[in-house]
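Every protein chain except one is present and positioned as in the full complex.
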Amino acid sequence: MRTRFRIAAALTLVLTMLLAACGSETATPAVSQATAAATTAAASATTASATSAAASATTAAPATTASATTGAATAAATTAASAATPAATTAAAGAGTPKRGGTVVVVASSDPGSLNPAVTTSGAIHPVTDQIFNGLVGLDDQLNPVPELAKSWQISSDGKVYTFQLQPNVKWHDGVAFTSDDVKFTFEQALLKFHSRTKAGLEGVLDKIETPDPLTVIFRFKQPYSPLLQRLDVVEASIIPKHIYTGKDVMTDPANLKPIGTGPFKFVEYVKGNNITLERNPDYFRAGFPYLDKVIFRVITNATTATQALENGEVDYLSSVSGADLARLQKNSSITLVQGYGGSGGSLCQDTLIPNLTKAPFDKVEVRQAFYLALDRQFIVDKVYFGQGIPSTGPISKQMAWAYTPNVKSYVYDPAAANKLLDQAGMAKGADGTRFKVTFTAATNFARLGEAMRDQLKQVGIQLDLENLDTAAAVDKVFIKKNFDLGIASYCNGTDPEIGVRRAYVSTNIGPISFSNGAGYKNPQVDKLLDQAITVTDRAERAKIYAEMQKIIVDDVPYFWLVDSQGFRGFRSNFQGFRVSSGALLETAWKNS
Amino acid sequence: MARANRLEQAAAPQSVPEPEAVPQVRPLFKGRGFWRRFFSQPAALVGTVILGAFFLVALGANFIAPGDPFTNSGEILLPPSASHLFGTDDLGREMFRAVIHGTRVSLLIGFLTAVIASTVGIVIGSLSGFVGGWVDDILMRLTELFMVVPRFFLALLVVALLGSHIGLIIVLLGLTFWPGTARLLRGQVLTIKTRDYILAARAVGVPERNILIRHILPASMPPVVTEAAFLIGGAILVEAGLSFLGLGDRNVVSWGTLLNNAQQFVRAAWWMSAFPGLAITLIVLALNLVADGLNQALNPRLNSGKHR
Partner (left out) sequence: MNAQPVRLSAFLLRRLWQAVPLVFGVLVITFTLVHVAPGDPITFLAGDGGNEAYYREMRAHYGLDRSLPEQLVRYILSILSGDFGYSFNYQQPVINIILSRLPATLLLMGTALVLSTVFGVLLGLVAATHPNRLLDHLITAFTSMAFAMPVFWLGQLLVLGLAVQLNLFPVQGMVSVREEYTGLRQWLDILHHLALPALTLSLSYLALIARLARTSLREALNEEYITTARAKGLSSRVVVGRHALRNALLPIITVTGGHLGLMLTGAALTETIFAWPGLGRLLLDATLNRDYPLLMAIFIMVSITVVVANLLTDLTYGLLDPRVRYA
């Protein structure tokens, strides 16, 4: 008799659980625009560089705001400028008069560790330090260079000499004056030694840096070098104080935990794994800015948790909203969603499949073309990325409008054509309907993508096996050991093809290097065009060279470009003025209490 | 030297009164008495039925929910309805089909892991407790070695090293799950070894091996059986934990990977997380009921304890 109670009790508990699970959320989610790989990424791989999968999937502006950049910025003209006010208000800036005061709590999706931005491109460090430091130039919402620590500049007609006039009256947070020596020191002792992108990009071409007076810096190049201005913003080249680091190891000095910058906010405290606190810099060289009194970065690595914290009002700004929650957040009037460019600064991320070109089956161009045709990229954008991006068409993101060309071979989803191509290539279907097997080696945050592709590829007789690793192991296997069939990376590139795009296509960058030319693509013509493009100063001319290059590359399909990502940022609606596409996110932000 | 290094049992318990006679130890699982006792408990019966149902589901997965669980049905994130019993997931796959097919993998992971771990644990624990001396020392150091390394993180590294293949995960879990059983069994053996009926058996010249296998092991089994049932559930849970971090085998459907898929949809699509989570909870519940039943059937004295 009594034992019956036991069963009844057990069943009751099961039912209670069921109710608890159901009752919590009965609203039906409209088939939604939600999550992107970004969410999964943040949930699993806790840290990663800006390019590595985790940090990446956010990005890029909607087509409407990603306007075409004009050639004007690079011309050898003086860009005299009203450096007194920050470049532009952003898409996020709403109506109303900015108010002083208030605290903003921003989610940091990984614990930064240390806080020296000049020695790393880490996507964990920059979102924080970019509020503390400045670059020589900034990037506006259209990613054009605008004055920052440099109030103006001239470029010699041969494109070899850049002269910058620095902003007077800029002070480091400890009161010491900022001078041209700081710029020279930063480049020579930090950026050119330890910052991976700057070192790789400038080391070979930069001749020397001169400082004729405290407010003038001259960069002399060995050859004409056009992309310089695009790599001087706070993300690519934060300027650090010489007087703090002289004679010390910039990689490991304790000063890296108490950063002194020139930026809008001063460092107060870093509680590891928990939060980083900044306060307003009252002596900021742009008078009146910033508006906010205090900034707190709160470390929340789990994307679902971060989104819930935003909804509960425990945090105010989240740079990658969990896609699955987008539909619900859109209905929430206390939260504003904005689609923007890359993580921290102007990174334009392209999630790109990397076939191993050195072995079968991807050594055959027909197989690669068929494979690309068999991928339904619109479905992937809609369902896997929840609309947070647009289908890619080639090696340069559509958002880098001046260099992008749509005039390339088109690979719109066509399984029938793919089947035909594969038949022609002699890859006949076996008895079980399978032509060949491919192993997809990917970090955990790409698991959903892998599952979607597996289903699509099955339609053309390709069996996709998923090899699921953590980010570190996946990068190692694809880029370092090169033991793979098909890999993937979010190539997050700068605002010039030279910064980022180049690394995946130039044959000199084949080697055990993470996020390099992983496919092993060699085309002397492409190498030549890439080298030629940096020596040309006129942007329109450069665009022509890049257009030719894109055409060749897309014919070869050495990679399968999937998605130009455009992530959603979410913030509490009582805030305005975030510069969501810039590193300097908070310079113009204010709270409407 | 070595002898002095371990905990030693004093020969005679102090405040414990002498038992009247040497109790008979029944062979494990033998005789009608055991099964009668087992099935006379409704809870154990229910547990067995649930477990049996899961086994049937695992065997007949293709029959109950035919089709490839990886296939996209075209409509994403549909809530449960008559046509989509458990709803559909974010890529339009039938959750019902996925949960049904996932039963196989999760059961496989649980049982194989428990078999491997229990076997290793029983051998090591009983040898350690019974033989004692330097054997005990070495085996216990080994056990401790496996206990002190954070197993989950070890698993994480090994999976990163060798890939997240399902077979690898099972072996890995099996080979890291045994120390609990080993220590438990050793503790049991140490206690039982000093019982008077064992001392009596030894005094009348029963061979050591027989004492261990015939007398000590059967009497030590109840907690081990309970532990094994926990291990099955534990393995299913740890696999889910690895999957939570995204390190499950993506080429098979397990409840763990389903729960991982559901992570970001907990609020947008509760059914994605509710059904696999419930499946896990239910099966471990069933295992516990069965374990209790076994425990009581193996150790009938538990039932006789009517005290007020």
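Order of writing sets the chain letters: A and B. Residues in each chain are counted from 1.
Here is the rule we go by: a residue touches a chain if its C-beta (ideal position, glycine included) is under 8 Å from a C-beta of that chain, and two chains touch if they have at least 3 such contacts.
Owing to the predicted nature of the structure, the values given are computational and were not obtained by experimental measurement.
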Option from A:Lys99, A:Lys208, A:Lys437 or A:Lys481 whose C-beta touches the chain left out: A:Lys481
Of B:Leu56, B:Val149 or B:Ile213, the one touching the omitted chain in the full complex: B:Val149
Selected residue (touches chain absent from view) among A:Leu278, A:Leu353, A:Val438 or A:Ala473: A:Ala473
Candidate in contact with the missing chain, chosen from A:Leu278, A:Ile296 or A:Ile545: A:Ile296
Omitted-chain contact residue, chosen from B:Pro69, B:Gly102 or B:Gly180: B:Gly180
Hidden-chain contact residue, picked from the options A:Thr129, A:Asn256 or A:Thr588: A:Asn256
Interface residues of chain A (partner: the chain not displayed): 2-3, 5-6, 8-10, 12-14, 17, 20-21, 23-25, 45-52, 103, 105, 110-111, 113-114, 116, 119-123, 194-197, 199-201, 251-252, 254, 256-257, 271-275, 296, 298-302, 304-306, 308-309, 311-312, 314, 469-473, 475-477, 480-481, 492, 499-500, 503, 509, 511-515
Hidden partner chain, residues of chain B it touches: 3-10, 13-17, 19, 43, 137, 141, 144-145, 147-154, 156-158, 160-161, 179-180, 183-184, 187, 191, 194, 222-223, 226, 230, 233, 237-238, 240-241, 244-245, 259, 266-267, 273, 277, 280-285, 288-289, 292, 295, 299, 301-302, 304-305, 307-308
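In this section, only the chains that are shown with their structure count from here on.
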Chain centre separation (chain A, chain B; CA means) in Å: 45
Touch list for chain B against partner chain A, complex: 41-43, 46, 70-72, 75-77, 79, 90-92, 156, 159-161, 163-164, 245-251, 260-261, 263-270, 273-274, 277-278, 281-282, 285, 289
In the complex with chain B, residue positions of chain A that touch it: 3-4, 6-7, 10, 14, 17-18, 21-22, 24-26, 28-29, 31-32, 34-35, 39-40, 43-44, 303-304, 308, 322-325, 327-328, 383-384, 444-445, 447-448, 450-452, 454-455, 465-470, 472-473
